[in-house]
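All protein chains of the complex are present and in place, except for one that has been dropped.
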Amino acid sequence: MVSVSIIGGTGYTGSELLRLLANHSKIEAIEHITSRKESGNSILKIHPHLKSMGYDNLCFEDIDLDKIDSDVVFCATPHGASMNIVPKLHEKGIKVIDLSGDYRFEDISMYEEWYNLKHTGKLNAVYGLPELHRELIKKADLIANPGCFPTGAILSIAPLVEKGIIEERVIFDSKTGVSGAGVEPSQTTHYPNVNENIKPYKITNHRHTPEIEKELNKLVEVSNKPVKVSFTPHLAPFTRGILTTAHTYLKENSLDITQAEIVEIYTKFYKKEHFVRVYDEEMVSLTGVRGSNFCDIAGFEIDRNGRLVMVSAIDNLVKGASGQAIQNMNIILGFDEKEGINYCGLKP
Amino acid sequence: MVSVSIIGGTGYTGSELLRLLANHSKIEAIEHITSRKESGNSILKIHPHLKSMGYDNLCFEDIDLDKIDSDVVFCATPHGASMNIVPKLHEKGIKVIDLSGDYRFEDISMYEEWYNLKHTGKLNAVYGLPELHRELIKKADLIANPGCFPTGAILSIAPLVEKGIIEERVIFDSKTGVSGAGVEPSQTTHYPNVNENIKPYKITNHRHTPEIEKELNKLVEVSNKPVKVSFTPHLAPFTRGILTTAHTYLKENSLDITQAEIVEIYTKFYKKEHFVRVYDEEMVSLTGVRGSNFCDIAGFEIDRNGRLVMVSAIDNLVKGASGQAIQNMNIILGFDEKEGINYCGLKP
Amino acid sequence: MVSVSIIGGTGYTGSELLRLLANHSKIEAIEHITSRKESGNSILKIHPHLKSMGYDNLCFEDIDLDKIDSDVVFCATPHGASMNIVPKLHEKGIKVIDLSGDYRFEDISMYEEWYNLKHTGKLNAVYGLPELHRELIKKADLIANPGCFPTGAILSIAPLVEKGIIEERVIFDSKTGVSGAGVEPSQTTHYPNVNENIKPYKITNHRHTPEIEKELNKLVEVSNKPVKVSFTPHLAPFTRGILTTAHTYLKENSLDITQAEIVEIYTKFYKKEHFVRVYDEEMVSLTGVRGSNFCDIAGFEIDRNGRLVMVSAIDNLVKGASGQAIQNMNIILGFDEKEGINYCGLKP
Partner (left out) sequence: MVSVSIIGGTGYTGSELLRLLANHSKIEAIEHITSRKESGNSILKIHPHLKSMGYDNLCFEDIDLDKIDSDVVFCATPHGASMNIVPKLHEKGIKVIDLSGDYRFEDISMYEEWYNLKHTGKLNAVYGLPELHRELIKKADLIANPGCFPTGAILSIAPLVEKGIIEERVIFDSKTGVSGAGVEPSQTTHYPNVNENIKPYKITNHRHTPEIEKELNKLVEVSNKPVKVSFTPHLAPFTRGILTTAHTYLKENSLDITQAEIVEIYTKFYKKEHFVRVYDEEMVSLTGVRGSNFCDIAGFEIDRNGRLVMVSAIDNLVKGASGQAIQNMNIILGFDEKEGINYCGLKP
């Protein structure tokens, strides 16, 4: 039994951590949950749906890193805020899972360029995508929990990149639900602007682009050309979920590969992975992963032009954030990796 | 550890039973799950979201009551079908939880009138609303699991009816999600007909009306007039959930009651009930109970005309069907009543 | 050919006025359209969907009542703002159609009580519901354009109230789309809070309540008791439209009336009204009036308890606001009442 703390508990990722941890058999208590603005208030004021789930006496506190003595701390803080908090926890020897983008880049200059922020300094973080880095995660003290888009995008074509059968140019066309924009209202999330609509945004310059690219390139053999990722997200009229459509082209010397062989590559690549499910086109759906930690992958079709299409579906708040964070915690602490997150999608 | 069977496993209630039972610690196995049409097929063909949840080898079978030897059988069969199945299971001594309307009426003639069906004969069933009938449920062999609308409607004003402070006329104006219409497509559930719309249906003659009325009248003291229920449902553009707005009028001699006193009546009435939560107006929401077995109640306001308004929110497929069925099973078998269904709403 | 001006042009009612006036054959020009915040900017910055509709050179201006010389001015200003603008336009002899609540009450004290604002003083305004007050509107200089909820609520039972066959207590349970909350984002309109949800608000104290009541009571004969209106609105997950379910009880001496007779009463009452359509239950829908000035009415069913249910559907931004404003303008200026607003619903 362990205790955990959550830095930044009023947002959707904080709320999802609480929702999932409420049924995690190894969690003794939420030691601290912080919020500057809501300090002193019951968490039920902000998260009323958690009533009667074991948190009725839990209150937000102002952040005080000295007081924190948990086995694991989740930083559900915004980009730029985490890097002022994580080092202190790290020093105290506390294991940290950071849900922001602050420690996702091995190369700080890349972070500074795409996030337009000065970084406080590199730490020895592991990119927390268990399907690719489980062995490193086991030994890590600091996990950089992956971005929501990168999780779905990377998993959708990792087996092909490793296999070296697709051209270097890859296009991800993603469709995300509105919860990805966070709890704060804005014109972007104003219901009449979202409903009956779908909009592209940051068409060519979303900062998840280099995160996807650098992770995929870890899979590329030296003899092959690195992947060049192009990424365009769209805001779609649903609350949860990211569907990513990956458009790739087969290399000329791989054009005779069949759909069945592609499926075989995926099945083999993910054969030990509980949280990746391989489907056919008709079966993949966002409701199938809603509220769940699964990443479902389908597609595998090849068209007249040698284009090979894959589609992945995740819940952006679970496999794309808090569920994956708990998966990482389970690995670090030696628990069953599925503990507390082994739910199927809430369908319909 | 027990084994259960599900008669009629292709619909939403069957699917929800499987979803919830997958994480129920006392269920050893789904012994049988039946479907005439899908007999021999994997349940994953119809419920692909259940992949990797322990059912990958489970197949639908044709119904064969002789073969069934489970501790509990859930009948997720349509109205009119259950009454041809339940008696045989009952005879074999198997405990049955019937999710249809077939055994909800003590008075068969009322069933025959409102369902326009000839009944095969009365059995000793208990109306499975644990908050009102827990003691009877504990000893029951056959549970008539309540209708979705009645669950939310009854719980929304039961404390007032028992207290005898409202007039006999009660109006329930309910708003239900589309999953209540089942898995079969029709003009009613055709997306362009539902989206950006809300429609009343069976404005004055929905068969849940007498079910609500006869249950509420069990709470009325002999000296008081029986409740007269008027009920109008609306089909609303969301998938899950029923919001019921109960419009009642205070009796003339109760007009000096305050909102705080009403809240106190509810708090007291439900103080031992884990699955009923009392909220204020701003806090009640369908997302707060989505995928959950909670019934949230709010409102308690009194207007210039002595009208007292209550609002209840449930997930029609969980507290309104499969979750409540499992709650009943837990009670019958002596398990912790919360086992396998203790989840908060999937919010947002 | 006339020229019009719009005071307060950045909101949804301003936008709808422009959308509809673009195809109004009698409008020569929008003389002025005001916005403090967007003064100097093209209206296309705020309303890009109006591009190529004749407004490409139209810019917002700061408000300057001295400059205004239009035949008609629409005040699409918030409650409390109109009463500081309208008197000056009125003095100049300009016909004004005010879309706020400021002039809807003959009795200023009622306004001050429900709006919690000090009023600047009564003017000779006509309540602009053409179906009830056409003759007065023809001669009016100042129109108080009705509220969105009152429009649908009043029209839904006006024939019954006039006929005197229902009891004095009336309950309106309304479901409104989110555009009714305006263009400014808030937690209330944040997509994840609205989607897959439906919420009651101002359960007993919405300020449209007395507006509905005083208008209905104009129809009550002296010998009859005045109507007592109870009203509960709900925020529903669609953008446009209000569905109002009116729950009334037949008087004891009218209990033998048939549904066909009720329909006859409505058909007769509205026989000269182009913008009121009488339907049966299955046919009424919000999409049927989306973008349209029609008010569709259905229901007319009587239940076991003598409850008589009516349902009305309007587009809150058209018949509930800007369309009705243009209808009023057409009447005042002697144009064909249908000019510029004779569209059916955008269905599906």
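Think of it as A, B and C in the order they're written, each chain with its own count starting at 1.
The rule is simple: contacts are C-beta pairs under 8 Å (C-beta built on N, C-alpha and C of every residue); 3 or more make two chains touch, one makes a residue touch a chain.
These numbers were taken from a predicted model, which means no experiment stands behind them.
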| item | value |
| --- | --- |
| Residue among A:S35, A:N193, A:S254 or A:N293 touching the omitted chain | A:N193 |
| Touch criterion as defined above, residue of C:E131, C:D173, C:E196 or C:E301 at the omitted chain | C:E196 |
| Which of A:R19, A:K95, A:K163 or A:R290 contacts the chain that the document leaves out | A:R290 |
| In chain C, positions touching the absent partner | 12, 15, 19, 22-23, 47-53, 179, 195-196, 239-240, 274, 277, 279, 283, 285, 287-292, 294, 342-348 |
| Residues from chain B at the interface with the omitted partner, ascending | 12, 178-179, 183, 185-187, 189-192, 194-196, 237-239 |
| Contact set of chain A toward the excluded chain (per top definition) | 169, 171, 173, 175, 177, 192-193, 195-201, 203-205, 209, 228-230, 232, 234, 236-241, 243, 245, 247, 249, 281, 284-287, 290, 299, 301-305, 307, 309, 311, 348 |
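Just so it is clear, only the chains that are shown with their structure count from here on.
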| item | value |
| --- | --- |
| Separation of chain A from chain C, taking each centre as the mean of its C-alpha atoms, in whole Å | 46 |
| CA centroid of chain A to CA centroid of chain B, Å | 36 |
| Centre distance in Å when chain B and chain C are each reduced to the mean of their C-alpha atoms | 39 |
| Chain A, residues touching no fewer than two other chains | 12, 179, 195-196, 239 |
